[in-house]
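Notes follow the structure.
What you see is the complex with one protein chain gone and the rest in place.
So that you can tell them apart, the chains are marked A, B and C in the order they are listed, and the count of residues begins at 1 in each.
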Amino acid sequence: MITRNKVYNFALNQTTLLLFAALFVIFGSLAPRFLSPSSFQGILYASSTLGIMAVGITLVLLTGGIDLSLGSNMYLTGVFGHLLLNVVEVPVWIAIPGALMVGLAYGALNAVLVTRLKIVPFVATLGTLLMGRGLGLVITRSISIDFPDSLTGLRNVAFLGIRLPVMVMLAVMLLFHFVLTRTQFGRQMYAVGNNGEAAAKAGLRTTRIVAGAYVLCGLLASLAGVVAMTRLGRFNPNFAAGDELFAIAAAVLGGASLFGGIGVILPGTLLGALMIPMVRSGLVFVGVDIYRERMVMFAIVFLAVFIDSIRKEQMEKRERRTIMKVDVEGESR
Amino acid sequence: MVFKRNQPDTLASGKLSLIRHATQHVLVSEYFVLILTIVYFLIVWAFVPWIGNRSNLMNILARVWPLLAAAVGQTFVLIVAGIDLSQVAVMAVTSVVGTSLITESVNPILFEGNPIWGVLITEQGGILAGHPAGVPIAIIVVLLIGMAIGLINGTAIAVFRMPAFVVTLVSMMFFGAFAIFLTYSENIMNIPAGYTGIAMERLGPISASLLISVLLAVVAYMILGRSILGRWMYAVGLNPRTARVSGVPTRGVLIFVYTFSGFCAAVAGILMTARLQVGRPVAGGLDTMLQIIGANVIGGMSLMGGKGKVQWTVFGVVFFVVLQNSVDQMNLDTFVVRIVLGFAILMAALLDVARNRMAGSLAQTPSPTVGAGT
Amino acid sequence: MKRLVLGLLVIAMVLPGAVFAGGRQEADDTVTIAFLFQDLETEFWVAGHHAITTTLRGLDVRVIERNAQNDALRQLEHTRDVIAQGVDGIIVIPQDGESALSIIAEANRANIPVGIFNRPPSSEQGDALVAVADNATIARQAVEYMMEEARKLGRPVTPAIMVGNLGDPNAVERRRGFYQAVEQDPGLFTREPIEIPTEWNADIGQANLESAMEANPDIDFLFTSSDFLFPVIRSVLEPRGKWKVYGEEGHVILGGLDGDVTACRLIDEGYVASTGVQDVFYEADSIMDAMMAAINAGVGRPDEWILDPGFALTRANFDERAMDMWGCVLRNQ
Partner (left out) sequence: MSPFLRFSTINKSFGGIHALRDVSLEIEGGVIVGLVGENGAGKSTLMNVLGGVLEPDSGEIHIEGTSYAPQSPRDATRWGVAFIHQELNLFTNLTVAENLFIDGFPTLPGLPFVDRRRVRRETEDALHSVQLEIAPGTRVETLSPGQRQLIEIVKALRRDARLIVFDEPTTSLTSKETEKLFGIIRGLKAAGKTIIFISHILNDVEELADFIVVLRDGQVQGHGPIGEFPINRMISLMVGRDIRNLYPERSAHDPGPVLLSVEKVSQPGIVRDIDLVVRSGEIVGVFGLMGSGRTELARIIFGLDPQRSGQIRLKDRTLSPGQIRERIEAGMAFVTEERREEGLVMDLSVQSNLVLVTLRSFLTRFGGLTKPGLIAMESEKIVEQLRIKTAGAGTTPVKSLSGGNQQKTVIGKWLLSRPDILILDEPTRGVDVGAKYEVHAIVQKLAENGAGVLMISSELDELIGTADRIVVMSRGELTGEFPRDSYEKELILAAAFRQSVVMSEETGAGGAV
């Protein structure tokens, strides 16, 4: 029997999903073609890079940290991919892992700065953001770089109609959903994010877990860079500048909290990552005037974050334990 | 004060401990960043003589004022453990609105049909063009707009408890697009001397920008160091729950801080526009935002809240501008600037970590106090 | 911990010293010209930079370069810096017409000849050598040729334009040029042009083009405000079977602006109908000659406008005019 309370509970837990559906219906009614399956596939394709970044950011947010260096990491990955493919002329299946190593090293540097040298994550990753972009620009002399067809050709590889970049995103999300929900490392990450001190007392290797989050985030940013290389075919000097801010917004829209311990990959981060591209695509379908497009988009994003914070507050109120209720359950009066 | 170390008692080690003791005192002192800037400037001067000549020094100073104005607002927000990414967008909106009100003439073809046509601008230029009190009114309107955007951010964060990072990020994007929307990306020319005169150096390096920016910093110093509001801000930054129980209007403090940050961004917008003599809907973008936050961090601000002073930010801004100017003067690639700035930020953070640890151990000895408020 | 900090302090002191030693410049009496450019984002700017620096080196002149990275205020600072250094002449690619005026004023006040390259000052104020092409007219020429090809089809076409970052005057000028051409023969089109925002970001450009093609699959007349987006256009059209050579079924009439290497190749291969081009070499040579003449004659404030009408390299005039387009010149090297 669906009580009013159950519906209210469901609504409270799935606000992002409901908002997503509402926007979908609104755009659909204004531009019927928006509801076609291929348009939804277009949205998935457009958010494949952002989705992979959002997973990396979710890991870091879970431990209560932040990572601003994703954009520079992606750019640096592209630069080394370019060096390997166009200068050293290495085949694609060597260039890709080579480029991913750069991302891994970038994440490891962040990890050392945050866990070993105890620098505040915001400041540490702000420093590596600047240094990473600077290094990339020095190598390319700030000239845009092109990727050979051998790499960009991968984008059209499709399986059951799902293109490679989307498959990679979904695979990453599934993998890390399992890591977070089914493995010890994942559950311990929630513990460290919830209460670092208690985690240490309980004998968890907190520094290793936090360091792991930053290394994985660096690797995932690099993977997003490789996907972008195949999708776009060309990086200009300010490629992905500021994209980390969108990735953080996506993770927060997906329910992750900036204070740690809260956040789920599926459906949370996935929906968060699809939100902005979906709105952007909807506005193009509806044909909003070019000067108003960006404003309307960010007004909607603001609304989404607003609704999410109301949800969190209501959840908190309901969680707060009451004295009298225990009594009803407890011994008879 | 003798350092109990298990090192041999030879004379050399005596001197050695003196040097180490001296450097530690320097490290711990609040003026470390200023000393570092001066030493750094002297080193560069040895290699690049013209960096010291008058016109370059004037350039350095001229770059400090707009950045300092915005950075002071950001300091207040960082002290209450918040962050304000929207300052850049406030600069853009205020630059466009301010100049369009008072521009003397505008190319109608470019401006016809855009949202401010007939509202702020007509064929004869801005609606306040030629009005005796045109410039002051425009400036007041600009400051009000800055405060309004700050108020929106503050309310969303204080009343609805939305995360400051995301709120100010989204308002940066929204108001940035709004500024471009106002004039359909056209710049605004022909700004009367009354407005551009603000950045004009009159006697020596003194300019209205200098006075405005310094005045803003002094007011901020008085608020933070000497007033109730300052103490409340530290309390809210360090422990909002205790502040609330002790009767501190925590919501009021947060809303004030973000409104003040918007106000400072509007002032910075005015100073930048005056210097550039053009109203531009794109004021600096992400780079400028990183500079504002970078200057605060180098100055010694901790992102955890509750720690920081206005004078630290002044030192941070000066260091930042001197560094940027020196690298430019060396005709180094501008990409190198990013690497050096990133490195400087990490160094500042490392020194901050070391300072806290040393300040902890030096706490017993009466060294200058470091850390939160009086 | 203390040893680590003291070590870092030493590095922080020594590093700047070392770096500067490398960058030290000896002041001598050869003619020094400062070349201030706003960024090398797209290959077009690289070519402009390339043209200027090769001509300057040809005249055995010492060149100081400054990249303002799209920051108009920074560029103004650079102007004052180089004046402070006592250069003999300044060549500037300004961020926009208005800041060009401020730069001219600074140079005039210091009585140093100043050359404005590629972006016209927004008024005649001040004395400067201006070698510039008008983005709007160039765009109009490119679109006019596209319309010629559309008329040959004998049926109305569905027009669309990929608009650049609205904060960049070039993007706005090129959009105006597109509309100037389109408004000449409205009958040729099935509807108002579809505007696709790109914000000069390939990722956003691809996502929005994908949505636009989904919303109106019959788009067969597409103009891009910059050739750097052609790889993105290919990535969207190819899977839809619309990346076809002229004459083939499903061919989309494509046009662009800048005239980079890719554009040259795509016109040659028949994918692209036309691209608007500035004669960068002509502009560089003419401004150089005027500048050197002024310096040698000791004229502090030369004032002369050199108008480069630019031209549209099209499939029709490709054989004669290809070598006038810097993209094709680079392609042959």
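The definition used in the following text is that contacts are C-beta pairs under 8 Å (C-beta built on N, C-alpha and C of every residue); 3 or more make two chains touch, one makes a residue touch a chain.
Just so we're clear, the structure is a prediction, and the values are computed from it rather than from any experiment.
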*Using the whole complex, pick out the displayed chains that touch the missing one.*
A, B
_Residue of B:P66, B:G82, B:P163 or B:G306 in touch with the missing chain, whole complex considered_ = B:G306
*On chain A, residues whose C-beta touches the chain left out of the figure*: 178, 182-185, 187-188, 190-191, 193-195, 198-204, 261-262, 319, 321-327, 330-331, 333
*For chain B, enumerate the residues touching the unshown chain of the complex.*
222-223, 226-229, 231-232, 234-235, 238-239, 241-249, 306-307, 363-364, 366, 369, 371-374
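Heads up, the rule we're going with is that only the chains that are shown with their structure count from here on.
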*Name the graph shape formed by the protein chains and their touching pairs; answer line, ring, star, complete or other.*
complete
*Where the CA atoms of chain B average out and where those of chain C average out, how many Å apart are those spots?*
33
*Which chain A residues touch at least two other chains?*
142, 291, 294
*Which residues does chain C have that touch at least 2 chains other than itself?*
67, 166
*Touching residues (chain side chain B, partner chain A) in the complex*: 85, 156, 160-163, 165-167, 169-171, 173-174, 177-178, 180-181, 184, 286, 290, 293-294, 297, 302-304, 333, 335-343, 345-346, 348-350, 353
*Note which residues of chain A are touching chain C in the complex, please.*
31, 33-34, 36, 38-39, 42-43, 45-46, 49, 141-144, 146, 152, 155-156, 163, 228, 231-240, 243, 277, 280-281, 284-285, 287, 289-291, 293-294
*Quick one: which bits of chain A touch chain B in the complex? Just the residue numbers, please.*
66, 113, 117-120, 122-124, 126-135, 137-138, 142, 241-242, 245, 248-249, 252, 257-258, 291-292, 294-295, 298-299, 301-302, 305-306, 309-310, 312-313
